[in-house]
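A single protein chain has been omitted; all remaining protein chains appear in their positions.
By written order: A and B. Residues from 1 in each chain.
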Amino acid sequence: MPEVLIADDSEFMRNLLREILEEDHQIIGEVENGVEAVEAYKDKEPDLVMMDIVMPIRDGIEATDEIKSSNPEANVIMCTSVGQEEKMKEAVKAGADGYITKPFQKPSVMEAIEDVVPS
Amino acid sequence: MKVDIQSLGTFNQLAHEGAQQATASMAQMTGIDAAVDVTKITLVDRADVGEELDDGEYVGVQFDFEGELSGRTALVLDRPCSETLTDALLPGDSAANMAQSGVKEIGNIMMSGFIDGWADYLETTIDHSPPTYIEGVGRDVIPASKGEAGADGRTDQLFVFKSQIEYIEESVEFYIYMLPDYDSLTSLMTTHADTESDAIPIDKLEVFNQMTERGTQKAAENVSMMTGIDTEAEVSQISFARIEDVPKQIENSRYVGTVVEFTGIPSGFLLVLFDEMSAKNVAEAMMPVEMDGDDLTDQHTAAIEELGNIMTSGFVDGWANVLRTSVDHTPPRLIHDMGQAILDPLAAQVGRHQEHAFIVDSRMRTDDVEFEAEIHALPNEQELREALDALMIERAEETDADPDEIFQ
Partner (left out) sequence: MKVYDGSKAAESEPTERIKVGIAEYDVSTNGAVLTTSGLGSCIGVAIYDRAVGASGLVHVMLPTAEDVDGGNPAKFADTGVETLVSALEDEGADSSNMIAKIAGGSDMLDFSKNGSGIGARNLTVVRETLDALDIPIVEADVGGDHGRSLRLEGETGDLIVKSANREEKRL
């Protein structure tokens, strides 16, 4: 099963993502900010990171940028409530591979993951 | 057409003093001690004027005024309040028979006090027609403004001056509405504009209001998606009030919700608030399991925190997309406290640099369960002005961005 790291400051959202993903994925970690996300990524090198944007300490776009700079092969999907075009462009620039806007439903999450990490 | 902040402030002050004068007249006549709670200028859709009135029965007076400023004005009070007033004015059994003329008399004297201040400030006379007694349920009591709907193709929004007056002892309120003719008011505002530097273009303010309406709809759609509760955007309006009146925009009962600070163009604070019952209902609709008990648990508040986050984005994303900029916000702070105490620190932070503030108010509700949510934004004046300057009216519809177009 693909290994997934979840980075989101909202406990509610982490639970929701876990429920959606755990059937077909192995959740190898859940973190609450961008700094922890980078550390956890380097430590465990999961197949996929589900990355929120608005988080305390360090936001998800900066964290994505660092992860992708150190490993261009990393797969990062932004999973955020932000629906601003400029933010989406920033995410592309940082190297994000996909972008899911909250609120989402399971099929759209699975579809986005399938595009990035084909099973 | 532009209006500067200073003249908005002056007009707000005039309306406030007028309402105080009106209240003093009333107190003198009846011996009932009342105080003006809030006065604000609101830019609102014609159809939404008076949305703050509940479904109760209201009575009052209206009359037209003409002169350098022309329009229509109304004094509105709920029926129990009118009975208290007329009883104080004419004690005894005759009160019931005299209710209508009592209201008319009080209304007449109060409203004269309200209009006189304007005439004095403008150094002119403002004539008014004899008062007409009005009654109705909820907002229907408020007379239509004199202007034609949608005349000369502009958006159908009005500036309304609202004062809310409250008794100390009894918890009844009444309202003064002033609906100036649009052209009359805007030309007056232009005449009294002191400087160009802090001027706000009115047409753009109207477009901003429409963007806010769409932002509210988006936020309501997000609520529907997350909860399965079909939620509708109700009202969106921009008001202008003294900083110290900002906290009174909401009730002082307890609310649960989230607050973020947003930075960029515009900047400021954004609140998503639910009354406790709504918070509980909406949180439970998001949860997979049934909850026991009446208390708000940590699970409820975690759900509210995320919902607040998503509603916040739904609301501000439209601004960013129309303005082709990004609006960043802090992670949401969960709050559970008295309504006015929630707004007060935010008003104080904005109030360090300005005496008046614009407040964006939106509301959504549903008939399915007891649920109502309010979104309030408190933008910093400087950045709001920059945002309006940068706003291209032809982009007003471009509130949505599609990630699929950007991620290919």
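Following the convention adopted for this analysis, a residue touches a chain if its C-beta (ideal position, glycine included) is under 8 Å from a C-beta of that chain, and two chains touch if they have at least 3 such contacts.
Bear in mind that the values here come from a model prediction, so they are computed numbers and not experimental data.
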Displayed chains contacted by the hidden chain, counting the whole assembly: B
Sole residue of B:M291, B:M338 or B:A390 that reaches the chain not shown, by the stated touch rule: B:M338
Option from B:G18, B:G102, B:P247 or B:G264 whose C-beta touches the chain left out: B:P247
Chain not shown: contacting residue from B:D116, B:D203, B:E234 or B:E261: B:E261
Of B:N12, B:T30 or B:S326, the one touching the omitted chain in the full complex: B:T30
Selected residue (touches chain absent from view) among B:V160, B:I238, B:L346 or B:A377: B:L346
Chain B, residues in touch with the chain not shown (by the definition above): 28-31, 33, 35, 37, 88, 166, 168-169, 243-245, 247-248, 252, 254, 259, 261, 269, 330, 333, 335-349, 351-355
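Everything that follows uses one rule, which is that only the chains that are shown with their structure count from here on.
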Complex interface listing, chain A residues touching chain B: 9-13, 19, 54-56, 80-90, 92, 96-103, 105
Residue numbers on chain B that touch chain A, as the complex places them: 218, 222, 225-226, 286, 288, 302-303, 305-306, 309-310, 312-314, 316-317, 320-321, 324-331, 400-401, 403, 406-407
